[in-house]
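Omission of a single protein chain aside, the complex is shown with its protein chains in their original locations.
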Amino acid sequence: MASLITCPHCGTRPKEEFSIRGAAAPKRPAPAAKDEVWHRYVYVRDNPKGRVLEYWHHVAGCRRWLVVDRDNFTHEVFGVMDASDFERVRGVE
Amino acid sequence: MRYSALSILKQALSGNRLWQPAWREPQPKPHYDVIIVGGGGHGLSTAYYLAKEFGITNVAVIEKGYIGSGNVGRNTTIIRSNYLLEGNNPFYEFSLKLWEGLERDFNYNAMVSQRGIVNLFHSDGQRDDYARRGNGMRMHGVDAELLDREQVRKMMPYLNFDHARFPILGGLYQKRAGTVRHDAVAWGYARGADQRGVDIIQHCEVTGIRRENGLVVGVETTKGFIGCNKLALAAAGNTTTVGRMADLDLPIETHVLQAFVSEGLKPVIDHVITYGAGHFYISQSDKGGLVFGAEIDFYSSYAQRGNLQTVEHTMEEGVSLIPGLSRAKVLRSWGGVMDMSMDGSPIIDRTPVDNLYLNCGWCYGGFKATPASGFCFAHLIAKNETHHVSRFMRLDRFERGYMIDEAGKGPQPNLH
Partner (left out) sequence: MTSYRLGLGGEINRAQSLSFTFDGRAFKGFEGDTLSSALLANDQMLMARSFKYHRPRGVVTAGSAEPNALMTIGAGVRSKPNVRATVVELYNGLVAASQNRWPSLKHDVASINDYLSPFLGAGFYYKTFMWPALFWEKLYEPLIRRAAGLGKIVMQADPDRYEKSWAHCDLLVIGAGPAGLMAALAAGRAGARVILADEGFRFGGSLLSENAVIGGVRAPDFAAGLVEELATLPNVTLMPRTTVFGWYDDMVFGAVERVQKHLALPSPDLPVERLWRIVAKRAILAAGAEERPLVFGGNDKPGVMTAGAVRTYLNRYGVAVGGKVAVFTSGGSGYRTAADLVGSGVDVAAIIDTRSQSSDPVPQGVRVIRGGSVIATSGRHRIDGLIFERSGFEEVIGCDALAMSGGWSPIVHLMCQRGAKPVWSDDRQAFLAPDVGAAFVAAGSAAGHSSLGDCLKDGAVKAHAALEALGRLVGRLDVPEVEGEYDSAFAPLWYVPGAKDKAFVDFQNDVHVGDLGLAQREGFGHIEHTKRYTTAGMATDQGKLGNVNTAGIVAGMRGVSPAEIGTTTFRPFYTPVSFGVLAGTARAEHAAPVRTSPLHGWAKKNGATFVESGLWYRSAWFAREGEKAWRESVDREVLNVRENTGLCDVSTLGKVEIFGKGAAEFLDRVYSNGFLKLPVGKARYGLMLREDGIVFDDGTTSRLSDYHYVMTTTTAYAAEVLSHLEFAAQTFWPELDVRFVSSTNQWAQMSVAGPKARIVMSRIVQDDISDAAFPFLAAGEVTLRGGLRGRLFRISFSGELAYELAVPAGYGEAVADAIMEAGREEGICAYGVEAMNVLRIEKGHVTHAELEGRTTADDVGLGRLMAMQKPDFIGKRLSTRFGLTAADRLQLVGLKPVEADKEIKAGAHLLREQAKPSLANDQGFVSSACFSPTLGHFVALAMLKSGRERFGERIMVWDGLRGAEVLVEVCPPVFIDPQNAKLHL
């Protein structure tokens, strides 16, 4: 990944068009969730070595937030999806 | 074997054939008082201070590769204590004081070179920030000077004063800051620890942490099970991987930071310089190479290599700051994996498991901390109480709302 990202909207684009936020696995809890859940959401990271989901933002393109499915050791990218789609799928699960 | 000019003379006369190994290569014992996971700078210094300061010598340092194979041998060698926050400043000053006496302490010349650091500023707001920082340093007795543009120009006439996009207005100067020969730090601590009885076990990977009745009793390794009374983790970028073996939830994300060295050049840069309009920093080694770096690559990564875009960005900042670099050639780039914490500051603390201790979250500032990190971690392990200069570096500070956010960037690790 780290050189080129295939944006689902714009096609393959160089890394410098994107900004990276971090892990996409933590899901924003319900407002009434317990303190512990909120703490984990904001501060605790699984941080596995290997396959991760990560939020990337196509700032110099379509300005959509994307979820990049990638290996953080080999830097191979398995897929990129629009973050809204990702959240919808995750919401259903 | 004690190192000195005399020892070099004597050995030379016998054809340099009688030098002894700097450390032993022992087989692991079945059980230790303390096992330290990670034979990097922090793990080795912890072992050294455990033995030297706290009399605990039945200690093993377990390293999956060769000692010093992690960030202690991959950084840009800068030491300094010019921190803003109360949670950091006394700790790093303690570290700098340890650096100042280190070589005679462990009888190894790590070439601690206090050539001074200048953090350049390029706006009034940045000047005010540095003034606040410098005053904080002075309040703690740390040396700090605020240089104006002309003072900086006198010290570093080669900086871009005439055609800069972001003009240099001045700099915060810490004279006692400098550089150290990084590999030698690992070797010096290893040798010092070994001489005091610590077993340094290389090429031994921890594959599991064994617990009984909620307490850690030892580690499974590629060389078999090794028992211990206390287990201390100092695994930097691999902290999460090791911590998971004991079900630790950690505020850590692993990132890659690249570093660079140029071809050897006759001395041109005497100080350590940081660019205030970017993240570029540079110094020149005694061998003549310009040693420099800038930002992380921003995506999470366990690969010790980075991306071309970051390389280019680093050079852009370098040439913008020091136009003369344009004709120099960069020789090599490499990457280190960083345990980026959620507030940019480290953790030296107990864990929810009683005899499991944690040292992590150094982001890309761990090298300068090596002596104090080891000292404070050893203090914690030996006495089961926090050393006063590391008292803010707690694991539960996020839950309590006592972050040490030096950059003020909040809970996004790649911004620190």
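The first chain written gets the first letter, and so on, giving A and B; residue counts start at 1 in each chain.
The rule is simple: a residue touches a chain if its C-beta (ideal position, glycine included) is under 8 Å from a C-beta of that chain, and two chains touch if they have at least 3 such contacts.
The shown structure was predicted, so the numbers you read here are calculated from the model rather than taken from an experiment.
Of the candidate positions B:42, B:80, B:127 or B:255, contact with the unshown chain belongs to B:127. The omitted chain makes contact with just one of the residues B:153, B:244, B:305 or B:391: B:305. Although one chain is not drawn, the whole complex shows that of B:150, B:247 or B:286 it is B:286 that touches it.
Summary of contacts with the chain left out: across A:17, A:46 or A:87, the touching residue is A:87. Contact between chain A and the unshown chain involves residues 1-4, 14, 19, 21, 28, 31-32, 35, 38-39, 41-42, 55, 57, 59, 63-65, 74-75, 77, 82-84, 86-88.
Against the chain not displayed here, chain B makes contact via residues 3-5, 7-9, 12-13, 15-17, 19-23, 25, 65-66, 68-69, 73, 86, 89-90, 103-104, 107-115, 122-123, 125, 127-136, 138-140, 144-146, 157-158, 160, 163-167, 181, 183-184, 187-188, 202, 262-268, 277, 286-288, 303-305, 307-308, 311-312, 314-320, 322-334, 397, 399-403, 405, 407-411.
Basically, only the chains that are shown with their structure count from here on.
Between chain A and chain B, the centres computed from C-alpha atoms are 30 Å apart.
Of all residues in chain B, those touching chain A in their complex are 238, 240-241, 249-254, 297-303, 306-309, 342, 398-399, 411-414.
The residues of chain A lying in touch with chain B in their complex are 1-3, 14-16, 19-23, 35, 39-40, 42-49, 52, 54, 56, 70, 72-75.
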